[in-house]
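To start, the structure itself, in structure tokens.
A single protein chain has been omitted from the complex, and every remaining protein chain is retained in its original position.
Coming up: chain A.
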Amino acid sequence: MKFTVSSVAKSTARLGSLSEFTRIPEAVLETPLLLLHTRGASVPHLSYDLLQMVSTESQILQMPLVTLVDHTKNVKAFGKGIAEFAGLKEYLNYVSVQDSGTTTPEGYHEKNSVSLWTRGGRKLIDPQTYITCIEALKPDMFQAMVDGDTTSNSSVKRVRRSVDDTVKFAGICANLKEKSEVLKDTPMLACITGGYNIKERLRCITELKGLDVAGYVLEGFHTNGESATNLIWEDLDPVLTETIESLPDNLPRAFHGPVTPIILLKLVSKGIDIFDATFPWLVAERAGALVFPNTLLKGNAPITETLPSVKSQALITPNEKDGSLENENSKDELVDRVFEINIKDKLYFNDTRPLVEDCSCYCCRKYSRSYIHHLSTTSELQGPILLMMHNLHHYINFFRSIRLAIREDQLQGLHSTLEQFVTSRRS
């Protein structure tokens, strides 16, 4: 795999590309890149045919090992790797440890292993077993095993331990990879942990120096799933700045998890190159359709519809410690839905408009909000299919706009468009 940085904007945002993957050498993927998140090696709700209706471009699928580990024995017996096993050999794939779209339970640590929470329960996995699984899956790229179990609340001891473990795991993984016939030439991304502790982050980078890695994943800022949608930029900013300054320029940097579009833009402007599509998936799962402006506006802003207002999250976030908020309504409110519309809302019962007026996705070309509302209220499986098709389309286009904005030095413009949108919905 080859990573090329083609330009760096004033903001430190950068444009680049991933290319020369062994299995599909002709594929070129521009960064900032959106990895398509999968579960059980399929994009949620979308079979190959349906995925092709969303995009026919080259894509990299993010395959979390936690959703595959129960089946690695069968993939191994198959012998040709997970891409072909899952009927998706036209796509490149990248195996990560955890599912960044699903909350990883905190606090389960055993010596020399990490916990994978599979359908069958908790599974402990050590670096040796991990590499054995990766050998069976034969991915096009993979993440080194990592202990990323830290948040802004973690103790110094926990943070230190996560760095110690991560460095140790990376070393073993790199060593085993080197000796492996199958994985020798497969690019591996090492992980930078250290929570919100700059000193520990820098120690992690220092101790990983000398390892032959193809890039870095910044882990340990959240514990995946919803927790990634609540990041506080002021906490993240200084840690990220110093961390990225200490990383080599010639390697790609990934940040996993369903961060919100505004945080995503900030991460891009810091110089992160790779993200995943867990956010559009999470939104589809709660019957949400993404409606935030995903293109760079030229000239005057078009007249857009007035969307129902959404309370600021700061006002509704409950005290997590006291464990209150049991009933479903308040749980719903825990989630900030400012970037989406809740299609289950009665408001859309007879709304004949598409989800987004000028969206060119299959769902918006063909269906009304009213129909998708009907599917969602009757729990028809076609509901999440259509929402996923729209949300993924919307997010793929968002990334296209991000790359265009960097090229034209308009990232700030895209950012303010989003800020304005959020402000208007808060009123």
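FYI, contacts are C-beta pairs under 8 Å (C-beta built on N, C-alpha and C of every residue); 3 or more make two chains touch, one makes a residue touch a chain; residues count from 1.
Note that in this section contacts and distances are computed from a predicted model.
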Absent chain [UniProt protein name; select from "Ras-related protein Rab-24", "Queuine tRNA-ribosyltransferase catalytic subunit 1", "rRNA 2'-O-methyltransferase fibrillarin" or "Vacuolar fusion protein MON1 homolog"]: "Queuine tRNA-ribosyltransferase catalytic subunit 1"
Absent-chain contact - pick from A:Thr56, A:Thr306 or A:Thr352: A:Thr352
Touch with the omitted chain, as defined above, among A:Arg14, A:His45, A:Lys138 or A:Arg425: A:His45
Those residues of chain A which, in the complete complex, touch the missing chain: 39-50, 53, 68, 70-71, 73-74, 77-78, 85-87, 119, 349-350, 352, 366-368, 370-371, 374-375, 377-378, 380-382, 384-386
